[in-house]
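Every protein chain of the complex appears in place save one, which is left out.
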Amino acid sequence: MRALSRDEKKRIIKASGGSKEHILSILLALQKSSEQGLIDEDTIRLVSEMTGFTILRIKEIIHFYAMFNQSQEACHVIKICRSNPCSLGREEDIAGILFSLLGIKVGEVTEDGQFSLKYMPCAGACDIGPVVQIGDELYGDLTREKLESMIAQLNLASSKEAVK
Amino acid sequence: MNTNKNILLRGRGDIDPLSIQAYVAAGGFTALRKVSEMKAQEVIEKIMASGVKGRGGAEYPVGKKWLLIKQENKENYIVCNADEGEAGAFKDRELLTYVPLRVIEGMLIAAYTLTSKKGYIYLRGEYLKIYEMLKNIIAKVKNNGYFPKGFEIEVIVGAGAYICGEETALISSIENGIGEPSLKPPYPTQRGLYGLPTLINNVETFACIPGIMNGEGADTKLIALSGMVRNRGVFEISLDRYSVDDMINSNQFGKGSVNGEAVQFVQLGGQSGSLMFPEQMHIPYGYKWMRMAGIGIGSGAITVYSGRVSIVEYCRNVIEFFTMESCGKCSTCRIGLSYIAYLLNRLCCGNGNEGDVERIDAVAGQISQLAFCGLGKGAVNVLCSALRHRREQFLICEKDRSYFDKELSGRYI
Partner (left out) sequence: MSQQQQIELSIDGTHIKVSVGTTLLNAAKDAGIIIPTLCCIEECDPRAVCRLCVVETNGGSLVTACQTLCAEGMCISTCSKKVKEARRFTLKLLLTRHLNSCFACDRSQECGDRLWALCNYDNNCFTCGHSMDCQLRQYCLEYGVDARDFPILADAKATLHFANVLTYDANRCILCRNCKAVCEKVDGKIALLGRGMNAKLDFSLCDMSFCAGCGKCTEVCPTKALHPFDEKDSGVN
């Protein structure tokens, strides 16, 4: 992914609704399309121009909601649902399994910058818990085997990306 | 065999959720057509007569809410609250995924009845995957001529904030980006979005409306069954017909608890709702009988926890959730909840001090009466309920440091 041009960002803003009411989907779309998964100062300035929100307000919005990144993320951020229906009394300790597979605890990043682990509050998928979210995808009914396979696939995808 | 009535989820899995043709063939939009030929007062009276209560958790009489808007006699807005943030609640997701047309029909009935200016669906950010689909299906319905003249429905997506499920915070999120609750009164029905009367109803509430107008009544409810049952999912049940015991064990629903373990407690309505204990699980599930026992069904979420779970740890996790979702505006909720989380955490880690349970009791009581909005007040419901019914579990933690033999990975932040 490369850095977006000003025109490309404008197009994203317009496609996401363009107006004040749609500020959240505008910012989510910009974050998703950005190279580093962050909404930088230039982007904030552009959004301010096009929506009428002050720069200060946009910063406050970015800090208020959980789905906005405050710093550059690892390649694959694995969000573990920590809510009671998914986590309490479960046989599978997802954080523990991922620690054994990746060597990192929740809040940490692997040395190669490929994976990081975070907690997330309820994903609304309690019928398939325990659940993790990676990118936009939700994975449920997790077992050690499933997680092993997921990590392997992500590693494969990353190395293919690197070769390009 | 499921002998239940199937009104809200009719068509789930059988018909293409995005096909207007299929929906109409199955009787869809009949109610809307009826309403477009009725007087507003007749529609409201029919809804009031059904006795339907808000399905988001607050259980406010729906007909009364619509009447309040009508009586304002002003331009008004309609908002469908799809910010389903309660842990254990996923039934709105089911409706929007499988029968979105029924929800839209309900909103359109409201739009005709109240001559509304504009409608919104506020969709929680975690449900981003169905955002595009919803926008498309709304455009489709509009292009097929079902909308009142000049009426629009916008889909606003959230970005991860439980507080935006609270109606004044939801309004604030649409108006100026941040979900900050404001004082009630004035209620949204008087002064809501952009200062105008605003009808805010839950997804399931709107889904009930076509059935009511078609004469099918409103005595089915969606339940979201999760936790330690073999069969988790969203079911439609007749109110007052089954008990929670039935729903856990019946082959129609839960198919029994996992590993046959005895159920320790059940969380109803999500983590701001009521706890239910085995001695209460025979009560018919519905508004009437459970209210008499001091329990509410709330949103319809039912999460089952068996004996292996610690109720103290459960409460600690619940308070931590609310600590992180607190908007931070009032000192009570912002600091008070993190103080309770701190006390519960040290109980859970075997570092409880003598008197901790009394401390927790006192702080919870103060939060209950001092918090600015429903988040703070609701946050301590489960804890107060657990302390009332299972206080000895908490006291054990205070006294016996070896109660928890496993190290809990530092969850308190």
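Each chain gets a letter, A and B, in the order it is written, and its residues are counted from 1.
The rule is short, and it goes like this: a residue touches a chain if its C-beta (ideal position, glycine included) is under 8 Å from a C-beta of that chain, and two chains touch if they have at least 3 such contacts.
Note that the structure is predicted; figures quoted are calculated from it, not measured.
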Omitted chain's touching partners, listed by label
A, B
Of the residues B:67, B:123, B:155 or B:330, I need the one that contacts the missing chain.
B:330
Touching the hidden chain in the full complex, which residues of chain A are there? Just list them.
54-56, 59-60, 63-64
Absent chain, residues of chain B that touch it
161, 163, 183, 323-332, 334-336, 338-339, 342, 363, 366, 369-370, 372, 413
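Here is the rule we go by: only the chains that are shown with their structure count from here on.
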Hey, how far is the Cα centre of chain A from the one of chain B, in Å?
25
Where on chain B is chain A touching in the complex?
84-90, 93, 124-129, 131, 154, 156-162, 173-174, 176-179, 224-228, 232-234, 267, 271, 303, 305-306, 308-309, 313-314, 317-318, 321, 324-325, 409, 411
If you look only at chain A, which of its residues touch chain B in the complex?
17, 20-25, 27-28, 53, 57-58, 60-61, 64-68, 82-85, 87-89, 95, 105-106, 121-129, 136
